[in-house]
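Only a portion of the chains appears, each positioned as in the full assembly.
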Amino acid sequence: MNKLEMTEAIILAKQAKALSWEAIAASMAMGTVWVTSACLGKNSMPENAASKLCDILELSEEVKAALIAYPTKTWEQQVPQDPLVYRLYEIVGVYGDTLKEVIQEKFGDGIMSAIDFTMDVEKIEDPKGDRVLLTMNGKFLPYKAW
Amino acid sequence: MNKLEMTEAIILAKQAKALSWEAIAASMAMGTVWVTSACLGKNSMPENAASKLCDILELSEEVKAALIAYPTKTWEQQVPQDPLVYRLYEIVGVYGDTLKEVIQEKFGDGIMSAIDFTMDVEKIEDPKGDRVLLTMNGKFLPYKAW
């Protein structure tokens, strides 16, 4: 079973049980973004987390094995098109140099890791229109001189 | 004076006064990311903010006018290459579909605005390596049916 088939199986089970990603992640005591990304095939799930997920959704050993497998992370178009995803790309385009200036001023020459990294989405209710609060937390890695 | 020349003038003045973006933004009582982005020519500065900035850095009326001008926001390469900026692009590639799932589950069909939007960078000290905390806050815009 490959990651694509795994994702289909998970989504069918999730719909059948009418569970949200948030509820699934909460029963697993893990972050919603991370659990969703692993279910979409973009992260490998450690064995005990995969077991718990398969218990909750009553999924087979094959799905569990596919969850544990190390994924190849790719995306289809260099410039994303779905409006929600494009807005994130646009933020990187418009604010990329700014973030480089601000982060390197604060931390020195280096980068924010996208590997030793967590992310969270929260909803802030607001009468003028609710707001999305997106938080990224990545280890700073200084460039090495040798 | 175009935005490019404006940025050069600001950076020279900032170096001469040995001020950080954070210190400049603090004296203006505005966010560091936003002030930096306006100084790099990626946002238009309201007049009173532009005045304050030009006072702090002892810059000319021309710089002030260039700060107020509405920018055309572009970036050079569809896929960014500087490692710090690429990591942000990679996060969009790897987690884009996940964020779509999680945000639309929480808010319904729509997007997070990149226009009615703020962003902040914080440093979390950590003995195992300091961490970058990047916070984005955008209004949720539901798709309209008509």
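Labels for the chains are A and B, by order of writing; each one numbers its residues from 1.
By definition in this document, contacts are C-beta pairs under 8 Å (C-beta built on N, C-alpha and C of every residue); 3 or more make two chains touch, one makes a residue touch a chain.
The shown structure was predicted, so the numbers you read here are calculated from the model rather than taken from an experiment.
Enquirer: Shown here are 2 copies; how many are in the complete complex?
Expert: Whole-complex copy count for this file comes out at 10.
Everything below uses one rule, namely that only the chains that are shown with their structure count from here on.
Enquirer: Return the distance between the CA-based centres of chain A and chain B, expressed in whole Å.
Expert: 23
Enquirer: Can you list the residues on chain B that touch chain A in the complex?
Expert: Residues of chain B touching chain A: 20-22, 32-33, 36-37, 40, 42, 73-75, 78-80, 82-85, 87-107, 110-114, 116-117, 119, 121, 123-124, 126, 128-141.
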